[in-house]
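Structure below; questions to follow.
A single protein chain has been removed from this complex, and every other one stays in its place.
The block that comes next holds chain A.
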Amino acid sequence: MALTCIQHCQRCTSLLRSRSVGIITLQYSTDAQHWPAALWNSFIVPVLPSVLQRSPNPSQTRERWNLGVRSYCESHAKVQPSQMKHRNTDELPGTDMVSYQNPLSHQLIDGGMLLKEWQTALDLDDAPGHSALEEISHEEAVRMDIPAALPPVSISLKDYVNESETLGKLVQLGVQLWKLEQRPNVSSMLLRLDFQTDVTPRLVFLKQLGVEDSRLGYLISHNPFILTESLENLQARVAYLRSKKFSAESVASMVSRAPYLLNFSVKRMDNRLEFYQQQLGLSAQKTRDVVARLPRLLCGSLEPVKENLKICKLEMGFRENELQHIVTVIPKVLTANKRKLTQIFDYIHNTMNIPHGLIVKFPQVLNAKYLRIKERHLFLQYLDRAQYDPAKPNYICLDKLVSLPDEAYCTEVASATLKDFELFQKTM
């Protein structure tokens, strides 16, 4: 509801400085249900409610309404002209800054709704005839609809969520607005969206893609900018992924697990797929599997991946085929924290004396927590059961060491009680 009347007032008083009549244009909507969601986000302009209900006796209310506007204008005429410089030009399409000298008359049909415009001659030097304390009849009072006074500037979306259709529908979808409003500029962007024209086509597109309804909330909470991405771009990127022979289900799962995937250009995704195929030396099908399992490989930067690959080859000394096997089983190794990865490998290889071949057979150990491996290994060592060589008897499988929950580990692997394990943990 970009109200132009106050700007006109300012212009009138600051620029003209003469006794002239300013033509003020008011825009109002006749439909009480739909609120065009456009609010100035950084401009301290008092926003006047612009919803008026069609009343059988419009002239009287119109008079009072305009006089109310006039007195409001006069009281705010002292607004600093410097504020006008901060006006941002990001407006709803269709609402133009109307020049005060050319009264514009246009009728916009927006979503089946009519926007009418009233022109009122406002004589700034006229004394107000009717006061706000004047008594009116009961019927008139009932007919007058006082819309909610929305604050022009707010730090939270709580003030607008009751009136905005977009925000209400997003809450129904399960979008976490409290997290989104902490990010800069996101809340203003969401308020400017129109549910019917902007949000619905994209939600329909995602549903057609195969994303489940329960995941839509998660998607938008993490990537609200999917609602501003153009539909042609989104369709082009999905078409590209299908052309690379990703199945429809895997595309749907990739999009729901990596919310930012469809915001990246085709060129960028192509670049990354090529990199993974070249560097890892995997076949096309295997690369597809790796990327489908960890779709954020296509989203982030390639530098950490390059560094991790270098560490695996040079510092840890894995061969090419060993590395390929590790990455196909645990793709997370490519994006893991370098320091933690080297710490775990150092402990497993140098302290537990496990050879490379055995690590490659059970790459899950590289994905586990360092503290967990250390505690469990030291417990086994205390019980003299730390034997990881498959050739010898009483062999402990690395997979079981790392992936079993504590109780199962204690009973199966260590043959001890959970209490003993906890007592041992306190001696470390």
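Brief remarks on what is shown
Going forward, contacts are C-beta pairs under 8 Å (C-beta built on N, C-alpha and C of every residue); 3 or more make two chains touch, one makes a residue touch a chain; residues count from 1.
We take it that contacts and distances are computed from a predicted model.
You can't see one chain of this complex, but its UniProt record names it "Mitochondrial mRNA pseudouridine synthase TRUB2", from the set "NAD(P)H-quinone oxidoreductase chain 4, chloroplastic", "Sorting nexin-2", "Mitochondrial mRNA pseudouridine synthase TRUB2" or "Guanine nucleotide binding protein (G protein), beta 5a". Annotation: of A:R143, A:R296 or A:H349, A:R143 touches the absent chain (contact as defined above).
For the options A:V161, A:L209 or A:V266, the residue in contact with the chain missing from this view is A:V161. The chain not shown here touches chain A at positions 32, 53, 56-57, 139, 142-143, 145, 157-159, 161-162, 167-168, 171, 174-179, 370-371, 375, 406, 422, 425-428.
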